[in-house]
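Notes to accompany the following structure.
Rather than the whole complex, this shows some of its chains in their spots.
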Amino acid sequence: MFEKVGVIAKTKVENIDKIIKQLVSHLKGLGVEVVLGEEAASVLNENGIERHKLAGYVDMILVLGGDGTFISAARSVNESKKDIPILGVNLGRMGFLTEVPLSEMYRVLDSVFIRNEYHIEERMMLDVKLYEGDELIIKKTVFNDAVVNKGALARIVPLRVKARISSNIYHVAVYHADGLIISTPSGSTAYNLAAGGPIIYPTMDCVVITPICPHTLSNRPLVLPVDAELTVMMDEEIDDVMATLDGQIGYRITKKHRMVVGKSKRKIKIITQRDKNYFDVLRTKLNWEERKIRSLKC
Amino acid sequence: MFEKVGVIAKTKVENIDKIIKQLVSHLKGLGVEVVLGEEAASVLNENGIERHKLAGYVDMILVLGGDGTFISAARSVNESKKDIPILGVNLGRMGFLTEVPLSEMYRVLDSVFIRNEYHIEERMMLDVKLYEGDELIIKKTVFNDAVVNKGALARIVPLRVKARISSNIYHVAVYHADGLIISTPSGSTAYNLAAGGPIIYPTMDCVVITPICPHTLSNRPLVLPVDAELTVMMDEEIDDVMATLDGQIGYRITKKHRMVVGKSKRKIKIITQRDKNYFDVLRTKLNWEERKIRSLKC
């Protein structure tokens, strides 16, 4: 049973103050202690806990926002090294990670806190290490993807990828492209999908390498086992190339850098409901339900 | 001014009898003579004119149905050699060819017949000739596309394409694929689009060759000038390969056959309204209006 809930909210949303106030009051009514993150607290003119420290105070996080808010909450949980689960409530309609719409929030909270009815789903993450020469300069864990891509003015980037699989090191390919996405299954419906990559069931353990606008037309997305450790390097010096982690943090890289991506030991725990399912979200978000182009004989 | 209107209707539609009855009565009220096609007449237990003869009796055709009904009406008009325009009313929401929804039919009829306000848009067609050896066995004009494709059990078909452009004959390529679509701009939003081909503005004069599931991964759709006469032949004998014209007429072909596709001298005239436009149909039919996958930061 969860006793202390941390609340992380996206605050640039209409009526967010009312939503948070009601939520806090409802949770207190259920006998749950509520700890607000800084942003959520500021909406109520209160003091809250910095996002990256919040996980330390609570035994579960409730995210109010979209998938982006969820990801930044997941990052905080991860950095706290505390292994607590996250419940995502979408302030819009429905997200891949925030699968509970606001209209169903109270019903779901009652399931979780009164009847103890919920399910914990685990999602894999990737550890990304950026080296400059032999020096490790950045180490981060990503939930969605690690991307190397060129700036608007740069020309095609040749990116060499190596894979270490069961202690053998293989040359995968040199991609000539606008960039490269290394995505988790959770990230497969984000940038990877826009770049032509496949949808991967989110609880699977694997990675997908998807080139962005490859100039070798026969290049295709490549799904690899999660224990494949991937190394990405520029094969030729090109200006204005960046490594971007989960779409939010960017580092300028050169031919001296290499990005090493491998399975993270940590997983993110998501609180889900039995009656929710991934395929419903998929069909809704991607508009699969309607037949858009009808048969010529219609 | 149009004085005699032929009506071609899709009849497997709820309340089609009421719709046709009201339409006939409305048109008569506007002083227009109405000639029903066979199917439309049968719904009212009357005798009508066979579809392919209808164009001979009237100076415009009104189609009630979907894009498929429109195409078969266009075929009739074409075979009649009479150069009359077609107005398409969609019994569902909106089609690429039947751009007037039922709910706006009377408003549009009043524009056309009372205020004489309408616009004639011309759409190119392709003449398709099928030869067995030197013998011409079939000659048809298509509005959407000529397709060569394999049956469910056949293996990859190697299809050799030649193009005659300004009196030179060029070897285009041998495609190894499930088949090949040669499409008009009107047909570009039909099978061509499902196979990965581009959308082509419908009043343009060109053709697009799109391979279906090509095994040479670098194959791409190819847009050619309309005066390119294309010849398609099987490069190797494969069982169970068909040539299909406008998705409706199929001919089994062998290595002895060749399909020759070129610009038709005839064009189809479509009656359109100034306030309708192609891009509106495109965005609606293809669901472009909504952003389906939101930014990670949403």
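A few comments on the model shown:
For clarity, chains are labelled A and B in written order, and residue numbers in each chain start from 1.
Assume contacts are C-beta pairs under 8 Å (C-beta built on N, C-alpha and C of every residue); 3 or more make two chains touch, one makes a residue touch a chain.
For clarity, every value in this text was computed on a predicted model and none was experimentally measured.
All together, the complex described by this structure holds 4 copies of its single chain type, of which 2 are visible.
Everything that follows uses one rule, which is that only the chains that are shown with their structure count from here on.
Remark: rotation between subunit A and subunit B after Cα superposition is 180° (nearest 5). For subunit B in complex with subunit A, the residues that touch the partner chain are 66-68, 71, 92, 144, 189-191, 193-194, 217-218, 220, 246-248, 285-287, 290, 292-298.
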